[in-house]
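Have a look at the structure below, then the notes.
Of the protein chains in this complex, all but one are displayed in their positions.
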Amino acid sequence: MTTQAAAIRGTVTTRVPAADLEKVTADLAKAPGTRLADMFASDGGITVLRLVWARESGYLVTETEIEGGQYPALSDIAPAAFVEECEIYEQFGIRPATGKPLNRLMLPPHAGPDFPRLGHAPAQPPQEVHAPHTVGGQAFEFPFGPVRQVGVESLYYGLVTSGEEVVDVYLFTWHKHRGVEWRLRGTTPRQAMFFAERAEGLSAVAVGWAFAAAAEAALGVAPPPAADRTRAVALELERLYNHAAAMAALCQATGLTVGQSAAEIALERLLRVNAAAFGHRYLFGVIEPGGTARAPDVAVLRRELPAAYGELRRAADALLRTNSFVDRLEACGILTAEHARRLGLVGPVARATGLTVDARRDGPYAAHPVTVVTADGGDVFARFQVMLGEAAESVRLIGEFLDAGTAAERTALPAKGNGEPGSGSGLGWAESSRGEVLAWVALDENGRITRARLRPGSVRNWRGFDDACRSQNVFTDIPIIEASFWLTAAGLAR
Amino acid sequence: MNPLDILYGAAGVWLAAGLTGLLAGSWRLGLRACCALSALAGAAAAAAGGWSLVYGNTRVVAPGPPTIVGGPLQLQMTSLAGVFVAVLGIAAVAIALYAPRYHEPSRGSAVYLAAYHLALLACLAVLAAGGMVTFLVAWETMSLACYLLILRHLRSDETARGAFWFLALSEIGFLLVVAAFVILSAKTHATELDLMAARGHLVPGGWRAAAYLLALAGFGFKAGLVPLHVWLPEAHPVAPADGSAFLSGVVVKLGTYGIALFAFRLVPLAGSWPGLVTMGAGAVSAAIGILYALRERDLKRFLAYSTIENTGIIVTAFGAAMVFHAYRLPALSAFLLIAGLYHVANHGCYKTLLFLEAGVVEHATGTRDMDRLGGLVHRLPRSTVITFVGTLGIAALPPLNGFVSEWLIFQGLFQGFRTGSHLAAILIVLAAATLGLTGGLAIYAFVRGFGIPYLGMPRTPQAAAAREPGQPVAGPALLAVACVALAVGAPVMLAALSRTARTVTGTSLGPLLLPGKLTVIPAHADFSAFSPTYLAVFLVAACAVPVLIYLAGRPRAASVSVPVWDGGMVSFRPRMQYSAMTFSAPTRVTFDALYRPSVSVRRASDDDPAGRSGPVHYEAQVTPVFERYLYRPVVRAVEWLADAIRPLQSGDVNLYLLYVFLVILLAYLLGAV
Amino acid sequence: MNPSLDEAEAARRLRDTIAAQFGRSLHIRTLDTGSCAVCEQEIRLLSAPHYDLHRLGFFFTPAPRHADLLLVTGPMVRAFEVAARKTYEAMPGPKVVVATGACALGGVYPKDPFVHGDVGQVLPVDVWIPGCPPSPLALLHGLGVAVGRLAEKTPGLTFIADGGQG
Partner (left out) sequence: MPLWFIRGLRRGVVTTRYPARPDDSAARLPTPPAFRPGQLTREVADRLVAVCPGPALSRRDDTLVFDVGACTGCGRCAEAAPDAVASSGEFELATTSRSVLIKEIPIRGDEP
């Protein structure tokens, strides 16, 4: 395997012949401290399969050209690849060389062969083979959704239950597929940012940052340090309000209305801080390729953030002293570190099982290192504690970044990519409140996008949701588990 | 002219019906003729039974030659047997109306009809037996005839197994009953039942107790008292529908009749403990019966377990009556006897109905598995209505008959504090509490037993293809009418039964029980009162009022009808509805000490590293405690014994000659002594 | 440009009906047809202490059978069209449909094989609430307009900053 060191921000890209792919994957999967972060394909005449591996030193991207519409059954070697296998099958028509069924993931049931795709249509469309059906009638399927409670996203659950405990759970995720990656093709990074932010609105900053970083890597430019710090401030603000929202959702799921109100007061105040500092409650339009469009109002941040965080902190303390609340959280929706590693989970969900998975290592975080908050136990309560710890850490980081200085600067992007083969593509990443977000962008010589891959943290963590719900949980635990994951269907379906 | 004379007629017609069936039962016409005769006789028997309630006991008559086992054929119609005879008659009529549509004319059906009428005659003889020999011969005949009944559809060895369970336990029971009778007749030097009763004081207390306990166990096998019940869930599913209806509606009742016969007529017992034992056995049977019923998916096994529950209730009432008798409270004793007999009548009606309808369901869909049924309300509307009446009855919900009798039994048990003995009072209250639990679970079980097969969406194509035309309706409908009559006509029934009680126990509580025309004051003058008639009328009226209000105030605007709100799903599938087993999952969790469930979950995701979900197989099996820990050892012991004595049967002629020689020698020596 | 008369007329009649039918208490069912989850967050905040829409007589209900007002977000993904229609049909009349946010008003996604691009393509929209996302205050105003309790300002607005002198 020939390594060409295109090491931008710790990314190494490697070509792997199709023959070696299985072996290389097996070696990397076994290597300590290495994790399969993403897998995706791109189709420029010939389909190229890319695996993104996260390592201590940075990210490793392996590129393999696939002929014959088949590639080794990677999900048996690295199980985390399963969702991507399904996605690649319905988008590009190539499938792993295994008889195992592939699920319908994003394309709706009515999507025919002429439905717009990133590549070619698969031979036969995937089915809901993953929908569990019971044999023997001792359990039944409890349909839930897509139109669910008030003010939540559309998502369909099938719960298989024996009347009391949850035997199995599965999701239909195609109700919200908006073809974001598809519509990014042919746009400039600046135009594309508009959609990238709206792929998962609740982590607009993280996805936007990852996408911008990918585009910058593809064009070989780096944003100014002050702009990078501005992005970091926005990212931590986003984490803060998401954790507050998750706390409110937890209270709602456990039926503790007073706690919900307290958390929502904190949430609303944090959102108002966002609006005051960046002019948008959800921090849309802060980041743009090459830098940032807006700078925070430092005075406002310094004045209002501590008060708003104080609300959050006091609400959390009161919650931790409410037994009826804590009892519901403990030993509910347990995930083991083994689960997290096997399914490649990220973010608070993974950190609550004791893994130290965090993408905040380089860029602005190199100078202001993050102390990664972890917990063991892997249950809802552990996730709750991780969220609280991270909220405190975010406030500290924001202080440091503000001291170091922030600005609305941007590095001018070259109008044209340097159309050499192999370059013109780049990987970007950021740590959203839901976990690591990855983006990969390939530009043509006019600087227009030929393939953009967005992978919000939700995509990874929904994989852990059904495992967390299975067994030893009863019906009423599921809303609690969902709140503790705090994922979005929008990010999953894109 | 007395009830017995009518019974002669009924018996004769049944005999004729049996012969018709045997000879012509393989043609549709013969089948119909046989059933017509059978129905005629049934009506006569019902009338006779009803009459004998108020008529009192007839003299013992000994018509005809001595029976094959020696001893004369002694017949007598008693008012204690009246209820049972009436139930026998009604059930016979219903089954006769039902059978022609259920059975395909064939040689099998001919033999079956013969066996069935033989069983009818035997049951009649048991009830009308005036002497112990008659009783025993009739009893054994009934067992054998029912054995043939069960073997009607020899589909699989499952059938043979169920029939064998029935026969084996019947024979054990028979031996115990024989022992009980032998003790009594040996001590009283009488074979005539009246004489035995009259000379009861000659029997020493210990022998009395022994005889009673033997009888309780012996009849308990028939009545299905836990743990002697195991034949019911095995035999009922494999028998034809009308056959199992007959088993549950009549044969099982004869077990309770036997217990009542010994308890109230033959053995005047001293002390309260036999009553307490009987009551305890009944209460335990009731609770365990309904708990096992909740774990059944097979419609007929489910009904069989519910039969165990109901006989349990009846026996509890009898036991309590014995206790009150022992504590010198004749009024309460008589009252509980009445309540028990009332429940016998009720259960005879609605359980027969439900089994017949279960047969209709099996006929129409080819399955008895609740989880393969569903949505029958749209496909079998008439039998749905009939089943609903029966279900209301057996779930003891007003305004139907089950409620009346169970309420009376409760009222009686609540009087436990009047015994003056703390132990007895506590035990009686405990029995009442157990029956309370049973009643609650019974409602739960029958919401399930009615809702899962009849409501919702069909779970299988077979269930979706069910059609009503050609299904028998008249028989079950008759029983439904009987259920309503037993509820609305409760005062009449109670008046008749109080006459019976006076005949049996010598205590009259007519005026106390029925002060007004329609009001019943159960148990005690200043405790409670209610009127089943008014209750029924007012409940129906109460349901009618809102309907009328709706019809009156119906919105004039055109109403739009939209599909059921399904959360915007793509399609709603039958597998998404509550199934029988998931519906009763809470009890499985609550009572797992009794069930000892073994849960097995297999997910496609378990053995897959990628954790794909896929087909899920979830099974929760209940440990059959009694079969495993009580009967299996016995069976093993018997087999071991059989192996042990096999060497005697070597097949060697010389050895057999040696046996003969030894026997002769023995006889000679004995003669010499 | 002024609204055509019949349109204004229809709007006025609807407002009168709504005000008459549920002037005091109105139940809201939300419907997400492909939003980015931010509009949902703002809608949830309506019941938070800062905004507390119950004080105005608005209530959320999960059952469309009990709902008078359908609060629709997102660009109406085609795969979701059936569910959206079912939800609308499950509501008893008279019913109001409120398109919420730029996506629902066709401001983000163009009409293409994935999305209708505009809630109006599938459901009869009665009230439009612009904004990406519409803040809780904007939502409150929109609900007020929907029940005819608040006057709408938009027809009067010109979005011309100064008198237009050059």
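Each chain gets a letter, A, B and C, in the order it is written, and its residues are counted from 1.
We adopt the following convention: contacts are C-beta pairs under 8 Å (C-beta built on N, C-alpha and C of every residue); 3 or more make two chains touch, one makes a residue touch a chain.
Owing to the predicted nature of the structure, the values given are computational and were not obtained by experimental measurement.
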| message | Considering all chains of the complex, which shown ones does the missing chain contact? | response | A, C
| remark: Out of A:P223, A:G285 or A:P348, the sole contact with the unshown chain comes from A:G285
| remark: Of the candidates A:R185, A:R272, A:R341 or A:H368, the residue in contact with the absent chain is A:R272
| said: Out of A:T322, A:T336, A:T411 or A:T450, which residue would touch the omitted chain in the full complex? | reply: A:T322
| Which one touches the absent chain: A:A293, A:A392 or A:A407? | A:A293
| request: For chain C, enumerate the residues touching the unshown chain of the complex. | output: 1-4, 7-8, 11, 14-15, 49-52, 55, 102, 105-108, 110, 120, 125-132, 135, 137-138, 140-142, 144-146, 150, 152-155, 157-162, 164-166
| request: Name every residue on chain A in touch with the hidden partner chain. | output: 191, 194, 258-259, 261-262, 265, 268, 272, 275-276, 279-281, 284-285, 293, 314, 318, 321-322
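One rule holds for everything that comes next: only the chains that are shown with their structure count from here on.
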| field | Chain pair with more C-beta contacts, A-C versus B-C | value | A-C
| request: Take the average of all CA coordinates in chain B, do the same for chain C, and state the distance between these two points in whole angstrom. | output: 64
| query | Hey, how far is the Cα centre of chain A from the one of chain C, in Å? | reply | 30
| task | Provide the list of chain A residues touching at least two other chains, using ranges where the numbers run on. | result | 109, 146-148, 154
| remark: Where chain B touches two or more other chains at once, the residues are 566-570
| message | Under the definition above, what is the set of chain B residues touching chain C in their complex? | response | 560, 562-563, 565-570
| field | Residue ranges of chain C in contact with chain A within the complex | value | 28-45, 47-51, 60-62, 64, 74-75, 77-80, 83, 86-87, 103, 108-109, 112-115, 132-133, 135
| field | chain C contact footprint on chain A (complex, rising order) | value | 108-110, 115-116, 146-154, 174-179, 182-183, 194-195, 198-202, 204, 245, 248, 261, 264-265, 267-268, 271, 281-282, 284, 488-491
